[in-house]
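For this depiction, one protein chain was excluded, whereas all remaining protein chains were kept in their positions.
Entry: subunit A
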Amino acid sequence: MNFSKFFVNYCSRFSSIKSAPVCGRVIAVKRQMGQYSNEQFARFKQTYLENRKALEPKEWCNVKQTLKSEFKHINDDNIDAIIIGACQSEQLDLAKNYIDFITNSGGQPNDATLGHLLRIYNAKYHSNGSSPESLSDGDQADVLNIWKMLTDKHKILDSTLCENLIAGLITTRRWREGLQLLDMIKITRPPSIFAYTEFIVKAFSMKDSSLGWSLFEEMMETIDDSRQPNCKIFLTYLTEVSDGVQDTTSGLEEMLRRLQKYDLRISVKVIDSIKRLAAAYPNLLQATDCHINYMGKCSKCQLSLQAKTLSNVDFEKLRNSLLKKVVVGGDVFQKSTPQEVNDFLNFVDRTGPYDCVIDGLNVAYSKGKKKPQSLADMLVSVVKHFAAKNKHVLVLGRKHMNKWPKNSIQYVKDNASMFLTDNLSQDDPFLLYAALKSGPNTDIFSRDLMRQHAYLLGSELKHIFRQWQQQHQYSLVTKTASGRIFIKEPKRHLVCAHKIQSTWHIPYKMQYTLHSSDSFEIPEHWLCLNIKKI
């Protein structure tokens, strides 16, 4: 566990692969929650519950005994909920049978048990087609009964119960009343993606697209930045749009605009659905797969993807707040000293503007070698690359670099401007400042993802910063033994779904993933969608 943490830190500093600290943490938390060994429990389920519709009371007693003896943490209080939780989604009858057993033995199913029961109702509803008639009237009445019972018992419900209730209410006709449950969840924590998704899908299928989209936007604002919404949402929406009830093109544009706003990558299933929609309305829509070359040109319509996205206003905003928030932060001594900041500002005024600003230490350590000679060589090769193109560069480093091999350092000093900070100072903020001061066309050279600096800028500027970063950050891939270096150039065009004139270009991926990748790669698959103006 310790090694993986180190590995993660190493990766995030030097590469653009999104590391998996989130996944690791989720697993660790789950283990703490007391999720019993899954194989053991799976075996138990298979032996006693699989394919059964009902058990005799004697058999239920036996099951309870076995569970309590085999699993240390199972006791009388939690066994009911666990058993209901063990019922598969199609075993609604089995679950009901167990509830009857409880009531016949003189007890009452507790809150958690009812919650799990609602989930089974929900699963049945979805497996029956997710329409208002998917559950029988009796079942729907049961659900509403449970709802009444729980709300009578507790004035404010906790988040788990709320989510289970939402799962249940979706199956009934009174699903709208469940919206207040979302507010109740917010008292203790942000609602989960599941809760939002259920509502959104229901809203779309009930043809209430404005509610659906407003909930969608709320969801995207509250959930963790990198998580992607479920494809179900878009698929349901597209089905409704293609029913011809709504104005097809404007409805489609609504969805595409959201994709752009939140930088979402949809999966191939949604793309197929869009293609089907286009096939149904050939005079309005034209959808074809296309390929975007490295210059940003579409192979189908020959349009170039939108290049300059950072407006002057945005750039100015970014530049002004960088000095205040990132270089100085709350206390200038955190990252540097006033003397040094001053010296640096003067230095930049004197020797700027630059074409590229290089993070000397980041580049030097890219290959993982530790000898000063190899470190200096990496730096020299990068400077050489730019010098060959007659570019004016700034190299940032720390004072200990003066102890590196003399001729390498001399080469760098001859072919570039060099500024060395104190060994105790952080050099990244200087890097960003120099680059932004030199103008909107200056690039930076570093493999650092700069997440902490993005965070310090605040949520509004973070987005702008990320855009700027994507378009201006070079990174060193590797250096071969022969001395040749491979550089990853920044992508000068947008990689989210966007519109040029009347054509949308939509990137997609072949499989749905829960987290978006953090790298700045051009997506492989694009859809070129032409929407004719009526």
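Following the convention adopted for this analysis, a residue touches a chain if its C-beta (ideal position, glycine included) is under 8 Å from a C-beta of that chain, and two chains touch if they have at least 3 such contacts; residues count from 1.
Here is the rule we use: contacts and distances are computed from a predicted model.
Here one chain is missing from view; checked against "SAM-dependent MTase TRM10-type domain-containing protein", "Peroxisomal targeting signal receptor", "TLE family member 2, transcriptional corepressor" or "Guanine nucleotide-binding protein subunit gamma 2", UniProt names that protein "SAM-dependent MTase TRM10-type domain-containing protein". Residue-wise, the contact with the chain that is not shown comes from A:Val328, picked out of A:Ala54, A:Leu284 or A:Val328. When the missing chain is restored to the complex, the residue among A:Cys61, A:Ile156, A:Val477 or A:Met510 that touches it is A:Ile156. For subunit A, the residues touching the absent chain in the complete assembly are 1-7, 29, 32-34, 73-74, 77-78, 80-82, 85, 110-113, 115-116, 154-161, 187-189, 323-324, 328-335, 337-339, 341-342, 345, 370, 424, 452, 456.
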